[in-house]
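A single protein chain has been removed from this complex, and every other one stays in its place.
We just call them A and B in the order they show up, numbering each chain from 1.
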Amino acid sequence: MSSRLRILDRVRAALADVPPAERPEDVPVPRDYLRAHAEDGLVVLFAERVADYRASVLRTAPSGVARTIRSALAARGLSRVVVPPGFPAAWTDLPRTEDLGTAELDAFQGVVTGAAVAIAVTGTIVLAGGPGQGRRALSLIPDHHLCVVRASQIVADLPDALARLDPARPLTFISGPSATSDIELDRVEGVHGPRTLEIIIVDDLSEEEP
Amino acid sequence: MCPFRKGRETVRIALFITCVNDTLFPGTGQAVVTLLERLGHTVHFPREQTCCGQMHFNTGYRPEAFPLVERFARTFDGYDAVVTPSASCAGMIKEGHPVLAAEHGGAGLQNAVAALVPRVHELTEFLVDVLGVTDVGAYFPHKVTYHPTCHSLRALRLGDRPARLLGAVKGIELVDLPQADSCCGFGGTFALKNADTSIAMLADKMSGVRSTGAEVLCAADNSCLMHIGGGLSRLRSGIRTMHLAEILASTEGSPR
Partner (left out) sequence: MSGDGLVWLGTPAFPEAAREALADTRLRRNLRRATTTIRDKRLAAVGELDDWERLRESGAAIKRRTLRHLGHYLERLEEKVTAAGGVVHWAADAAEANRIVADLVKATGRTEVVKVKSMATQEIGLNEALAAEGITAYETDLAELIVQLGDDRPSHILVPAIHRSRAEIREIFTREMGRRGKDAPADLSDDPRALAEAARLHLREKFLSAKVAVSGANFGVAETGTVCVVESEGNGRMCLTLPETLITVMGIEKVVPDFVDLEVFLQLLPRSSTGERMNPYTSLWTGVTPGDGPQEFHLVLLDNGRTQTLRDTVGRQALSCIRCSACLNVCPVYERTGGHAYGSVYPGPIGAVLTPQLAGVEHAASLPFASTLCGACYDACPVKINIPEVLTHLRAKIVQGRRPGAEALVMKAATAVLSAPGRLSAVQRASFLGGRVIARKGRIGRLPPPLAGWSAARDTPAPPSESFRAWWSRTKESS
């Protein structure tokens, strides 16, 4: 007998107490938890929560994105920067990069990407490999990650974020720079992933003041 | 006068003393009787009672615990309220008795246990929730720290009931115990089977108690107090342990 059949047989035998007519949905799952732990002021909350992870946050009007990106890169002295295809033309004139090998990517100091969605309560950005977000390796190997998020992309909490995402895409949830608590449970930022995370919030919601 | 009445009938209150208190700490039982009588109630002591079976159950001897469950259900069947000055025994009755009745007993016993369990009350629960009193007229002019035992905290969720009762005692100076919610390391037969770990936990609990400068350590369970008090006594620390009931029973006319 294959192990597949053997394991499935064992599972069936182990669950002799479950009535044969019971369907999975017959086991009740309460869903009365909150859909979100915040309602208003999501942009401000997102900025605060991102900053709590010791990531830096910049805010700008839509017209100021290009300038903000330029000065953010300049402030950190980053000249070798990779930008994925599909990143809005109005935001930077840096060259878009198609497939690069791991070693080539390692030669870049930084990466500029967009995001698929952002979560206010947890201070999280989510990359889903869409236009302007790049392959996963792109936002991983360069040591500095600059991510541009539109205010309209910020949802309150995790449930709303998951609802907006396509599980078929490779998804990366990023909450602050890489970190570890492995030494005496003391949090240290900056291990293998990008050691600096900088987020630019574009205030594209008219009612939100930057 | 009895404020605790069911319709026109006076409610019958039984004391479940527990085997440990019966044998080693009769003063606690006497204090419960004194206290409840002072509050205007009549207390019954059904003589057929012995033990809740917690030691057997927690050590893995379920068939040996079962006769004690039957006995408990039989003994307290006719009472409206069963009061016990032990959070861990109350916890055993509420959590363990239904399990044992289901595993080893018939439908009759299961129903009897299910009906009895809601009528079993740990002392502070009985005073605060059932009788609705926090000021029991006690007087105890000493510096006291309170250790919330694990079963008071997490099995019975006594919350601030003991603190409210103690807070209303005249003359008392209450001091907070550091790391109060951490287990003292007793754990019944754990103290024998894992003696070294138990002592390590005891040592930390004693440091906490000693750091308060209290002269009395109080709790709602004499088994934990026997363990902590035994350590404090061995160190000649000069701190005595007292069950909460004994503090509540103490008055100016008859101090303890």
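We adopt the following convention: a residue touches a chain if its C-beta (ideal position, glycine included) is under 8 Å from a C-beta of that chain, and two chains touch if they have at least 3 such contacts.
Since we're looking at a predicted model, the values are computed, not measured.
Only one residue in the set B:I13, B:L35 or B:C51 touches the chain that does not appear here, and it is B:C51.
Note on the undisplayed chain: of the listed residues B:I13, B:C150, B:V216 or B:I247, the one touching it is B:C150. Within subunit A, the residues in touch with the undisplayed chain are 2-4, 6-8, 10-15, 17-18, 22-25, 27-34, 37, 49, 52-53, 99, 102-103, 106, 119, 121-124, 129, 135-137, 140-141, 158-159, 162-163, 167-186, 188, 190-194. Listed for subunit B, the residues touching the missing chain in the whole complex are 17, 19, 21-27, 29-30, 45, 47-51, 53, 55-62, 64-65, 67-68, 71, 95-96, 150-151, 153-155, 181-183, 185-203, 226-227, 229-231, 233-234.
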